[in-house]
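With one protein chain held back, the other chains of the complex are shown just where they sit.
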Amino acid sequence: MNISSGEPQAPRAVKASSARPMTGNEAFARGAWEAGVKVGAAYPGTPSTEIMENLATYPASDLTAQWSTNEKVACDVAIGASFAGVRALTAMKHVGLNVASDALMSMTYIGANGGFVLIVCDDPGIHSSQNEQDSRYYSRLAMVPTLEPSDAQEALDYTKLAFDLSERFESPIMVRGTTRLCHTRSLVRVGERREDAPKGFVENPDRNVMMPSNARASHPRLLERERNFEEFLNDSNLIRWEPGDTKVGVISLSTPYTYVKEVIPEASVLKLGCSYPLPSQIIRDFAASVERLFVVEELEPLVENEVRAMGLTIDGKKFFPRVGELSPELVREGFVAAGVLEPEDEQPGFDVTDTPRPPVMCAGCPHISSYLSLRALDARVMGDIGCYTLAAVHPLRSIDTCVAMGSSIGNAIGLAKAGGERRPIVATIGDSTMLHSGIPALIDAVYNDVDITVILLDNQITAMTGGQNHAATGKTLRGDRVHRIDFVDLIKAIGVKWVRRVDSYDLSAMLKTFREATEYQGVAVVISDRPCVLDPVKIRGERMEVDAASCVACQACMNLGCPAIMWSDEWYDGHHKVRIDPDGCIGCSLCAQVCPTNSILAISN
Amino acid sequence: MDMAQKVSAETAPGTTPGATPDTTNVLIVGVGGQGVIMVSRVMARIGQLQGFDVKQSEVHGMAKRGGVVFSHVRFGPTVWSPTIPRGKADILLALEWAEGLRWLNYLKKGSGTFIADTRHIVPPFACLDRTRGAKLGYLAEPPGVVLDQVADGYALDATALASALGNHRVSNTVLLGTLSVVIGFAPEIWQKAIAEMVPPRTVEVNLKAFEAGRRWAAAARENPESAREHTLRKPAVLPELEARDFELRITPEWCKGCDICVKMCPERCLSLNALNIVELTEPDRCTGCRICEWLCPDFAIDVIKTLPETASR
Amino acid sequence: MENFEIRFGGSGGQGLQLSARLLADALIREGRKVARSQSYEPTSRGGLSRADLVVAAKRIDYPLITALDVLVLLDQLPVAVSMPLLRPGALVIADARRAGEIPEGDHDLHLLPLSESALALGNERATNIVALGVLAGLGEVCEHDTLETVIRDGVPPRFLDLNLRAFAKGVELGEAGGPGR
Amino acid sequence: MDEISADSFNIRDYLRLELFPHFLCPGCGHGIALRALLWAIHELGIDKNDLAIVSGIGCSGRTGAYIDANTFHVTHGRPLAFATGLALARPDLEVVVITGDGDCLAIGGNHLIHACRRNLNLTCMMLNNEVYGMTGGQASPTTSATRYTTTTQSGSIEPVFDACALAAAAGAGFVGREVTIQTPALKNLLRDAIAHKGFSFVEVLSDCTEIFGRKNDLGESPEMIMTQKSTMRPASYGVVGGNIVDEPFRATNLKTGILTRTDRPEYGAAYRAHAAGIRAARKS
Partner (left out) sequence: MPSQSTARDLQGNQACALGAVAAGCRFYAGYPITPSSEIAETMSVEMPRAGGVFVQMEDEIASLGAVLGASMGGAKAMTATSGPGFSLKQEHIGYGAGAEIPCVIVNVMRGGPSTGLPTRPSQGDIMQSRWGTHGDHSVIVLAPASVPEIFSETIRAFALSERLRLPVIVLYDEVIGHLVETVEIPAPGTVEVADRKWATGAAESFQPYAVTDDLVPPMARPGDGYRTHTTGLTHLESGFPTQEPECVERITRRISGKLVHHRELIESYEAAGCEDAEIVVCAIGISARAARRAVNAARAQGIKAGLFRPITLWPFPESAFKSATASARTIIVAELNAGQLVLEIERLCGGARQVESIARVDGEPIEPAEIEAKIRELSSHG
């Protein structure tokens, strides 16, 4: 433990001159590199994506960095590297850990040979996810020691440390980030890379082969490791006691710690760099040193409950929300509610109006026509994770469900097996998602002979997370050309008899193909075939413009939800005519295809 | 509660309560694709070059383009929270007008500086309401209304200034020029940071844009009223149409149940009943767009639009 | 002759129709009824051509020729088809140069240098008018003055002089009688 | 802020309501085309008393009867001939011919090309549904290859006419094509066609769902009309031989919109001027 001086202090002594600004994700990657990591594997997922992307910016001679098919595969790849005695990293978002957890649950029994670090990034506030789960439950479930950096410097330092700890405790180590940490840039002092000679594979079947007898023997080791780690924490810099006013003591960790320092700098603070296991004795001592004890943590009251379980009196979620991302304002509000701080004078706000600007699909997004067609077919659509989830809202409004990565096909199978659905049952799934976890479900559909249609929205990239390659783009994380999976071959090999590719920018072909697919008895797969407008190659057709003279303001084109189409200042029949933003338009011509007046034409001359 | 007293005593105008008083908070906002992140990284770099601790925080939303983008930049001797609390921004730099208004309440009421491009980027959702005579959902107040409320305000058509340089995309750098006049620091430091952050082949135009922004700001400071006059974009006044009523009149005896209207209705208002005759089942969604009327081969649907009795026409 | 039938026979392009029309016009001016018919064949030039008039003092019952009283032949072509139609003692006027082989028979043949006269006047195409002049000179069909009047009224001014000289030449030939039977 | 309104057009003002519902099958595009025609008439401000509709035989020909105007339902293939007489005799009337693909291109093909050549001020709206609907679904000159009809039970093997190319080649001053799903565009096209001084030929891609669509598995009416639109590519409106929207994204075949617009002398006016000259010359 590190007991600071009584003065409020910065968590670092970073001199601007010797440091560089880095995001949390950049720092995670740097930390891993400095720690001498040899193998990194991940599946993209906001907010964790840039960790592996940044790791790949370090020399290929230093390390391997790769996109894996899904988080479980990535985790297994890292486990394999650890078996080989090298340091290995896997990174994922919180829901990715659900996928990887199966491997992790065993890895924790086996323990690391080469250092094994798993960075998991939670998304409090759900900026870009399907839930707000708190990954620290996995720490306890898997009994994986979990470090919680609060800024980029700590992200680097803790990651580096995690590898050491992994090897020292022969345990996987989890480092937890949050969206705020991952995407905040702050000054970071960097170090050099250490290169360790590979330890090599250690033949130890009793430990490495998780069969019941071996597993039974391993479980007690976990408990022992938990105790050892807690002891380690007592002498570690990961726990920092910052003495202050003894009337109020605050236990905090991760980014909320910075909010506490911002809002109530005078308080005594116990900063936890590790959320599992907890240093129980230090906590007791700290509690004893202050009159009132608070814990400020994001999402679930994990620390709070464990402290309370120690028999201590502590307040946490009573004052600080359990839902969403914390902020200085919320932390302040909590302390005001707790009677610690005085409320600020209510200042009258500025008198202005708000213009809603929700996320929209891109102009020319090839997904648009698929959902327009599905809407016309009046299909029951099982959605999936990707940009196309936006088709659930206005104006496309054509996705009925969205559960989790790769769930759409399985959901459709269940819906069909349940019977009673009179509409055509369709699963829509992206290319990356299909490879991630759609294939087993598709096999299931063929195997169980179900009458569903699968629309494979092949935009040839992992678009939602910012354009990452995958096995069907023919390029690796580092941009090397590799074998490109052919979806038609793959799907046929699974046993799907009815597979067809269709141009996403040909609306009627879409509609016709979709109709035929839904009328086919059995599993039919339609591949919507146009690349994402942003990646990897920017496609531009002739841009379109509206002939205002003939526009009758029916606004049928507005149904595309294309952000380049908006109202003009001209009117017809009480409605706004439309115009097209020439900078936004990529010339997909879908609007021209739905225009009932032929008023949308290419600016070709 | 001594401490509470103490904390509250520190709450004085012009200071950030609870935070290190000399932290500078700059909130940079705009629309995806405008270069908010570039501006914030330049700002952060400036802070670093001045020897300050710096934090710059952004959140990638679902929208890759056209969505709300914001970036918090804080610099000072010590910076704790990466985010700027509401009402604590010293400077709000908006690359788009409505975005400036969205975040205006993050600005310090009595002392904050507001710098905004008067450019309007109308989001598609502002056109969501397709009912008759619907108003555009983009309802940003004109610059005058805003500048009257802030302590210090600059509203300029940075996009036009940038376009004059031949690249409308460098409007963000124009705004940086204006910002540099407000914040101070030597122009060379700004130029260095800009040159580091922009693509190499755009350095020249970006530096020109920076100068244009500085010149504009200097002129505005000298003669605030004329600058205001000069730069204020015409407010987006929307035509008010008489609220007309409409009615979808279906002639069931003429309908042959071909399903065209049902399938082609953009709002899915119509369906065929048990007798295969069309019915308006979602009247609230109907916008009176007339597509069903046009496409009914049987003339079974009429959209009747009526002016209110008071209307002159 | 009060009632009579007359044929102008030749080949296409010889102006037979004009001759017939001028004669018919003259006869009508003299108060007679005339029905005019013509061969109507696809060929217009070089083939057999004829123009027939049925002339009567009062109403014409049958308008086609049944028995010719007068036959004007400007070419050999119509000779064979026309000879059987001749009424006994019919008047036959033939161009000596182009319709020189007229079979013997009960008719009054006048073989005259019609086309040669026209050639001498400078234009063979005036042969038809020479033939009209012969009819006038012979004095059996139509009055000289009436015919000359219709020629003056009915031919284009620039050909009038030629036609009048041709007509006069024809009259001269007619009055001279020529080699008859 | 020009406020244009469709309010003033009430199609019922142009229909013989006592004859409704009409006889067309469910989803027949002819009805949509009829609306577009009447809308165009309305926009042009043509008094229905001065409007003459001449239609031929077939489903297309029957539509004329529903129009509250001077309507002439004539013989098979010959509406253009009748219309020629009517328009020459009555230049004060606005004469519009409604015909079908079989009516216009097969039995009436000769009249079409000569009407195009003559360039009399007429508008010919040809409703092309690729089939003889009224007689039960036989192949027509526009029945696409491989299509099944009652006379091509194993699929058609005959080449088809591109009616617009035919009309343009024959000299029509105004040639356009449109699909029914673009009703306002069809209206605009018909409006311009009627306003054009000279012979105007407008091919309307109509759908015959009941007889043709079913047999060829082309889907129900909504899909048929949508497919028609997407297999077309619009010629830039108002631009002769204008560019088209297809590259690089669309594989399409026929153009829509105005395909030809040339100001050749209108026959009726030319004839009247010619005749007036003759009369003047005789008087002097």
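Note that the chains are named A, B, C and D in the order they appear, and that numbering of residues resets to 1 at the start of each chain.
One rule holds for everything that comes next: a residue touches a chain if its C-beta (ideal position, glycine included) is under 8 Å from a C-beta of that chain, and two chains touch if they have at least 3 such contacts.
A quick note: this is a predicted structure, and the numbers were derived from the prediction, not measured.
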Chains shown that the absent chain touches, full complex: C, D
Contact residue for the chain not shown (choose from C:R7, C:R21, C:H107 or C:H144): C:R21
Listed residues D:N10, D:N110 or D:Q153, member touching the removed chain: D:N110
Residue among D:A69, D:I181, D:V204 or D:I225 touching the omitted chain: D:A69
Contact with the hidden chain (one of C:Q38, C:Q76 or C:N123): C:Q38
Footprint left on chain D by the chain that the document does not show: 16, 19, 48-50, 52, 54, 64-65, 68-75, 78, 80-90, 92-93, 110-111, 113-114, 118, 271, 274-275, 278-279, 282
Those residues of chain C which, in the complete complex, touch the missing chain: 21, 24-25, 28, 33-38, 40-42, 60-64, 66
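Keep in mind that, in the parts below, only the chains that are shown with their structure count from here on.
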Centrality ranking, top chain (CA atoms only): B
Of all other chains, the one whose Cα centre sits farthest from chain C: A
Mean-CA-position distance for chain D and chain C (Å): 61
Residue numbers of chain B (touch at least two other chains): 239, 241, 263, 290, 294, 305
In chain C, residues with contacts to at least two other chains: none
Every chain pair meeting the contact rule: A-B, A-D, B-D
Residues of chain A defined as touching chain B within the complex: 9-10, 14, 16-17, 19, 21, 46-47, 127-128, 151, 179-180, 183-187, 245, 247-248, 255, 258-259, 261-267, 327-329, 332, 339-342, 344-345, 347-360, 362-363, 375-376, 378, 387, 390, 394-395, 463-464, 466, 534, 552, 554-556, 558-559, 561-563, 565-567, 569, 571, 573-576, 578, 584, 596
Residues of chain D defined as touching chain B within the complex: 1, 3, 5-7, 10-12, 15, 20-22, 24-32, 35-36, 180-181, 183-184, 209, 220-223, 225
Contacting residues of chain D [partner chain A, same complex]: 1-7, 178, 181-185, 188, 219, 222-223, 226-227, 229-231, 234, 236-238, 242-251, 256-257
